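Dumping the structure here so I can ask a few things about it.
The complex appears here minus one protein chain, its other protein chains still in place.
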Amino acid sequence: MSTTTPAVAPKAVPPPSGLQERARKAKKKLTSPWASMIAVVIALAWTVPTFGLLVTSFRPELDIRQSGWWTVFGDALAGEGVFSLRNYEAALFSRSTSLIDFFVNSFVITLPAVFIPITIALLAAYGFAWIDFKGRDILFVAVFALQIVPIQITLIPLLRAYVDTGINGTFWPIWLSHSMFALPLAIFLLHNFMRDIPKSLVEAARVDGAGHVKIFFQVILPLLVPAIAAFAIFQFLWVWNDLLVALVMGGTDTFPLTVRVAELAGSRGGDWHVLSAGAFISILVPLIVFLALQRYFVRGLLAGSVKG
Amino acid sequence: MDWFLSAGDDPVHKLLLMVIAIALFVVVMALILFVVDRRRNPSKWFIAGGFVGPALILLTLGLLLPAGGTIVNSFQNRNGSEFIGLDNYIRAFSEPAFLLVLGNTALWVLVAPLLATFIGLVYAVVVDRSRFEKFAKALVFLPMAISMVGASIIWRFVYEFKPASVEQTGLLNQLVVWLGGEPVQFLLERPGNTFLLMVVLIWIQTGFSMTLLSASIRAIPTDIVEAARLDGLSGFGMFWRITIPSIRPALVVVLTTIAMTTLKVFDIVRTMTAGRYGTSVVANEFYEQSFRQNNAGLGAALAVLLFVIVIPVIIYNVRQMRLAEEVR
């Protein structure tokens, strides 16, 4: 992110290590007992509800209805059998199509639906940030404002177009729709990261005679890797957890995991003990992806050479 | 041709199609960029078209045209067979509870983004560079990975009510009982219930704000921090005078994004209270009219209302962008 009020020090030059050491100490000071307490409170508040569901998903149906999940610890200590795999069995094996099919569909939907919009958005964001064309600002505001369009209003016109072209019920409309819906936010966020790249870097490349395509690939992209990874994770989560687009644009051969999980509640919605197990099965992949890409989250969103 | 369209239920075929789709996309984009790059003395428009064009085409087809259609629909009757002028808008505003719905929406859009951003920021600052940073961030990020279906059950087990004489199954009421109180019907008590529903959204969105803000905190040049420290700033002073101003643009981006999301959120309200007990918001009414009542006209009018509500957010952003532009 760009800086405003504070004076900007020479960029691209790493500060002397002594300075950095002291700066680190300065930040350490924030880690007072109060700060630690705040951190623990927030972490607990954010985790306990999910943990409750995790415990619940291993409890027998009647127990879930009759006592709180926190009682299991006392009961378990007292030697009572409080856990059961029944919900997971029901979620995994009780249906006629195997879960693997749904995992494959989720995967097949997600990969292009992350890659395509991010690529298009990167190019557009570059255009809005670094190509000086007339009407650029108005166009950018328009793109950004499109974030407010609820995708529900687009379903009927889009589906009608897919039906007319004969591609409905396949993966193509799902990829296409996700790519369209992701663009406003993707362009908006990536544009912000892109503007933080020092003008001097771009100018220098231009003086060397590089065109926009070259600058984009050789100067901008390498710097944006962490930002792209970060946004890719968000986009991945949104697509992976999407139910609406999959349901409307897809067919029985393309339904992802979310469609299946939503159905675990049963025709009349009473089986949410099974749903709790399903929710955890479907969370596994996003969690793995997050942990795998987490290193991008613990540093700046622009690759190291730009700023502190 | 059929082979490229549909994979049936063959998983290998599906994966192949996926690879083909990506490859096809790469080839098309490469072609566009190749043409842009090869042209001698291209006009600005030509280059800009190469970069921005694909996005604009998709956006026009996928969002802009449907949005335009919605505006037209909002002046039509329930199945779009005739124009009825402003009737839908009049009806929306004359619903007895509609002012409450507007008020709730305003409350959501003011409170939820601010709290989600603030908590994410505070958390990012306090865990920054601590030993548990990775783990701590994973915990707060977790809710983002949970689908709406999962989130709604999770929060059912927090707000659930049971009478005082039997065991509680809702965590919050258990806490109340442990503290010696009587169990409360949390979702019925207004206006508190609206805030309790917001908690769910804040719980989900804090991971987003924490991630982006934490990254921009990392990007604050260390020499600035050092200089401030030499001036005797620390703790809260550092946070207020250095951290916040330095990441201001990021704050605006995060606030805006969450505000847009908040305006569109209806599933939380829908699954937890169905919009009853004075908790409905415009997005929920929009969904109700469009997909349960099948009143396309009224639903469209409510969607247009969402566009209108967001205008101040856009204006604020434009001003912020101008400011940032001047600095750059």
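A and B are the chain letters, set down in written order, and residue numbers restart from 1 in every chain.
As a working rule, a residue touches a chain if its C-beta (ideal position, glycine included) is under 8 Å from a C-beta of that chain, and two chains touch if they have at least 3 such contacts.
The criterion applied here is as follows: contacts and distances are computed from a predicted model.
Missing from the rendering is one chain, named in UniProt as "ABC transporter substrate-binding protein" (options: "ABC transporter substrate-binding protein", "Hydrogenase expression/formation protein HypE", "Dihydroorotase" or "Diguanylate cyclase"). When you scan A:Ile116, A:Val202, A:Ile215 or A:Ala262 for touch with the missing chain, the hit is A:Ala262.
For the options B:Phe132, B:Phe161, B:Phe195 or B:Tyr316, the residue in contact with the chain missing from this view is B:Phe161. What chain B contributes to its contact with the hidden chain is residues 9, 78-79, 96, 161-166, 183, 185, 187-188, 270-271, 273-274, 276-277, 288, 291-294. Contacts to the hidden chain, counted on chain A, fall at residues 61-62, 65-66, 85, 89, 92-98, 155-156, 159-160, 162-164, 168, 247-248, 251-253, 255, 259, 262-263, 265-270.
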